[in-house]
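Just one protein chain is left out here, and the rest sit where they should.
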Amino acid sequence: MWKKECVAMILAGGQGSRLGVLTKGNAKPGVPFGGKFRIIDFVLSNCKRSGIDTVGVLTQYKPLVLNKYLANGSPWDLDGYHGGMYILPPYMTEHGGSWYQGTADAIYQNIDYLEQYQPEYVLILSGKHIYNMDYSEMVEDHKKQGADITIAVIEVPWEEASRFGVMKTDAAGKVTGFEEKPKDPSSNLASMGIYVFTYQVLRSFLIDDSQDKVSDHDFGKNVIPKMLKAGKKLYAHTFDGYWKDVGTIESYYEANMDLLDRKHASALFLEENKVYSNNKFLPPHYVGPSGKVQNSIVADGSKIFGSVKNSIVFSGATVGEGVHLEDCILLPNAVIESKVTLKKVIFTEDSVLNEEDPIAERLTDYVRKHSSENEVSIIDENRFFSSKTDGKGFVNLKELLDIG
Amino acid sequence: MWKKECVAMILAGGQGSRLGVLTKGNAKPGVPFGGKFRIIDFVLSNCKRSGIDTVGVLTQYKPLVLNKYLANGSPWDLDGYHGGMYILPPYMTEHGGSWYQGTADAIYQNIDYLEQYQPEYVLILSGKHIYNMDYSEMVEDHKKQGADITIAVIEVPWEEASRFGVMKTDAAGKVTGFEEKPKDPSSNLASMGIYVFTYQVLRSFLIDDSQDKVSDHDFGKNVIPKMLKAGKKLYAHTFDGYWKDVGTIESYYEANMDLLDRKHASALFLEENKVYSNNKFLPPHYVGPSGKVQNSIVADGSKIFGSVKNSIVFSGATVGEGVHLEDCILLPNAVIESKVTLKKVIFTEDSVLNEEDPIAERLTDYVRKHSSENEVSIIDENRFFSSKTDGKGFVNLKELLDIG
Amino acid sequence: MKKVVGIILNNSKKNELDIKNIENKGDPHTAIASKYRLIDFPLSNMANSGIRNVAVMLGNYSQKLTEHIGSGKDYGLERNINGLLYLEEDYLTLQGLGTPNDLRDLLKNIDYLTNIKEEYILVSGSNFVANIDYKKIFNEECLEDCDMLLLYKKNDQKLRFVNQVVLNAKGVFEDIYYVTEETVVENLFMDTFFIKKEVLIQMLRAANRSGILCMNAFLRKVKREITIKAYEYTEFAYYIDSPKSYYEANMAFLDQKIWQQIFNVSRRLIYTKNSDLPPTAYGPRAVVENSLLTSGDEIYGQVKNSVIFRNVKILDNSTIENCIIGDNSIIEENVHLKNIIIEPNCRISSNTTLISSPENPMVIN
Partner (left out) sequence: MKKVVGIILNNSKKNELDIKNIENKGDPHTAIASKYRLIDFPLSNMANSGIRNVAVMLGNYSQKLTEHIGSGKDYGLERNINGLLYLEEDYLTLQGLGTPNDLRDLLKNIDYLTNIKEEYILVSGSNFVANIDYKKIFNEECLEDCDMLLLYKKNDQKLRFVNQVVLNAKGVFEDIYYVTEETVVENLFMDTFFIKKEVLIQMLRAANRSGILCMNAFLRKVKREITIKAYEYTEFAYYIDSPKSYYEANMAFLDQKIWQQIFNVSRRLIYTKNSDLPPTAYGPRAVVENSLLTSGDEIYGQVKNSVIFRNVKILDNSTIENCIIGDNSIIEENVHLKNIIIEPNCRISSNTTLISSPENPMVIN
């Protein structure tokens, strides 16, 4: 096995329970995004762009869809002989098996994988972020500073800082303090959950942390504070592009809608730095004589006979005649053929509203009544969720109609 | 996802503890075999030969080496868009994770994978068998008989029958009785652990078995007896070629040595039915002026300056000048440069005996003294194992010399 | 279809003697239907019919063609053994001097053909769009006592200078010949046939001996000795041999029925090289009607009855009607186009107006 300067590890095992029904059969990084992509496309494309050709993808929660999508890594040119993409699920040894307990534990359990490459640096990434970043600059910075860990940070509005791990730095970018989700943040430089570690330092801290019985084995909560305390060299690398963590239904919805803003779209789809995806073979999309599309994004394989405004229509979706959608998201192969007028609704993958569906009549009213300005509705197999209740409950639309 | 007539599931999760040190960092199907192969190559090449393009590989025990070797399945042409090879490790759902408990449980936990393809038939295979077989004939038989399960069987010598699951059949091949490892076998038709199931029957028996708290969730022990009892149609499909289960060090050694018999070798490496492997890029092998090779198999990338008789020299291994090997196996990249004369020894992958190694002098004598006709010795990183003690203990050769 | 190997020829230039000076729209790498190239159709059809070994004849366009097809992975034709293969055209073909149903290109590759292990060879042209189930045709027509099966279709496009298949009153194959007059042919040979490997080899050897390198002449001579059948293909198939037929074929895809027949057949997708462009973006004032669009497009103006290829920008206040806009082209502000074919990589400056007749669409490059 060849030695590698830098190996990337993508944490893609999370259930993403706050994405509710969107992750019912799929891990978060495998959720469709932006018309034709899946969330993990962005971090994988960043790796390709950055010249990183050895990537471990750590999976744990319902990986079937994701594994199938990632296939052999070839869509991201990660199918090389001297590197490539490897899926790293939890496994069993002669001492039995153990599931990944936290972000740091997941990496710890795959130290054998890293050992094969004897890397100088390890890049820890998350599979749930939407951004376009050249990691090689960050690795260069890390080298130049002689850092033990470099943490990518982004300035967030002060009022949001308490949702993140925030960093105090000196003028040179050296981290002088770190607080995980502080109540009274003393900085608005938020950690993006992207780390470059000097491998040997990572290795020793992981082995150490694995012995620590009170640790949650989490980078942000445990490992980084320990490093700071041990006097290791922590540096911050500031990123000032578009970056979004799509951990909740609201942030998922917002990040999709952000693509309608050409400023954000251009930041993500820079000419030379494409976002690669494992496309199915879809024909061009068709806008019919009665179709109307405004300020929207439409992916291949879809058909539009109704009116679509400020919306994202994913691959293979159908908008029938007489349908009016505004601020909506139609996930792949969703079919809406009953004459509804809907605002701020996400239709899940493969969900269908047939032309003769008796729901149609009442649905428009129901959604208008039961959702508010700050709320996103989700329709999935005749079940209605609101972003406020999802994860907790749903309304069965069929039953609703019987009652109604 | 396209419907598939037949999907294959390869059970490749076993630790293979009876292979001792050979599986210390690797699952059994990943153990090198026959000069340039790994054990799993045979079953994967059989799939290619049989036109089966959708294969799930169920892994659990130390899968890193195996996963890396299997890569994207392309060496076996299993990297297609409409099928391909998928590695299926245990995973976590919203109800937590669970490890594979038995052969039947492993398939049960991946019913979602099978559901995607809605297959008519499912072929259950093992990753630890050496043979060359066209499964399509067996599937055709299964179809013709309208069977619920067809079990591949092979005639074994009566005295060995008690080590297998044996089958009693009527003239038409219908299974009338099945005994798992019987003391007094009533038949010498042994199950090869290769099953064709009608998917819907498999599905219902697996769901049923998963509820059964006293079951070991094993096909041979539980599911097949239950099917027989339930009056399902069980048929036997007789195979009369070369077939070997390499579950122990002795059988592993024998199966390798069988390749020196041209009859067995031709059965395995039929002209049109190649055994595919994920080869590294190795140059031709070199036999030096002082080298002598007789009745042996030598793989690319190796160098032979000593004498080699009735032996298997794997990829990249080196036999130095003055070394005499008989009935030996040198696993990949083993280097023997100290002037030893050895018989019936397996050198493990990457093991090295340097020219100046002080062991050399005594090793020849030691091995001769401490092994008998029916015993295979293993040398691994200066540790000496015998096939009789392996798994239980080893002798540290360095220490031995200090004492000696 | 384990018995059949596929060979894709380039027949375009043979129909093109009369329009030498403009871009030959029937070349295998011609872009069509927003995101495809002509070669995608025979390749996908063969792959979907279960043919595992396919050879593509390379000609003057080998760089573009090999770049597009690559390893054949997109078509599921990448294999360790066999799979996709490239063959060379004959020198005369390369120089555009071939004759209709010329055997030269096959003859040049007789060594390859002789080594084929499959029993049948499916030879296809590459200048038509269709979604053909070769497996069905082969199983129904070819498996028994047939040495050669020619595919033809009704000449509903009224093409001229083509090969005519003649049947007798009973519908049995009678003759095939190239029609040089300005008459309209009834049964158009689809440049596609199944042939027993041994019969093809025999034909090529005879051609080589006699110097008569036209398949038609050979078939005329041997039609009593070998079993030649003709099969009428009745589903949608459109030939591209000129800018006019190119324009018409693109426009045909705006008909949802035709679109469905080509692009929405279960298990018979048409494959093509991935572009990895983002999905189409529509601006706030976009108005799009009865059109096909695809990845990378950005639409701010008005588009009607048009086929827009990849990565096209149509800026504000521009109107596009009955047009074909090629890859990477930019239509600036306040441009008005009607019945126009814009070639790839063009930039149409603001305040341009171009209108031509639909019978004879103007090509801009």
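Residue numbering begins at 1 within each chain, and the chains themselves are lettered A, B and C in the order written.
Criterion: contacts are C-beta pairs under 8 Å (C-beta built on N, C-alpha and C of every residue); 3 or more make two chains touch, one makes a residue touch a chain.
These numbers come from a predicted model, not from an experiment.
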{"item": "Chains shown that the absent chain touches, full complex", "value": "A, B, C"}
{"item": "Residue of C:Ile39, C:Leu58 or C:Leu106 touching the missing chain in the full complex", "value": "C:Leu58"}
{"item": "Per the touch definition above, residue among C:Glu78, C:Asp133, C:Asp175 or C:Glu289 touching the missing chain", "value": "C:Glu78"}
{"item": "Hidden-chain contact residue, picked from the options A:Phe219, A:Phe239 or A:Tyr276", "value": "A:Tyr276"}
{"item": "Full-complex contact with the absent chain, from B:Gly20, B:Gly34, B:Gly56 or B:Pro185", "value": "B:Gly34"}
{"item": "For chain C, the residues touching the chain missing from this view", "value": "58, 60, 62-63, 66-67, 70-73, 78, 80-81, 85-88, 91, 94-95, 109, 112, 274, 276"}
{"item": "Interface with the undisplayed chain - residues on chain A", "value": "2, 51, 74-75, 77, 79-82, 274, 276"}
{"item": "Residues from chain B at the interface with the omitted partner, ascending", "value": "34-36, 74-75, 262, 265, 268-269, 274-277, 279, 281, 283-289, 291-300"}
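Criterion: only the chains that are shown with their structure count from here on.
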{"item": "Chain occupying the middle, per Cα centroid", "value": "A"}
{"item": "B-C or A-C, whichever has more C-beta pairs in contact", "value": "A-C"}
{"item": "Computed distance of Cα centres, chain C from chain A, in Å", "value": "41"}
{"item": "Mean-CA-position distance for chain C and chain B (Å)", "value": "48"}
{"item": "In chain C, residues with contacts to at least two other chains", "value": "none"}
{"item": "Multi-chain contact sites of chain B, meaning residues that touch two or more partners", "value": "74, 79"}
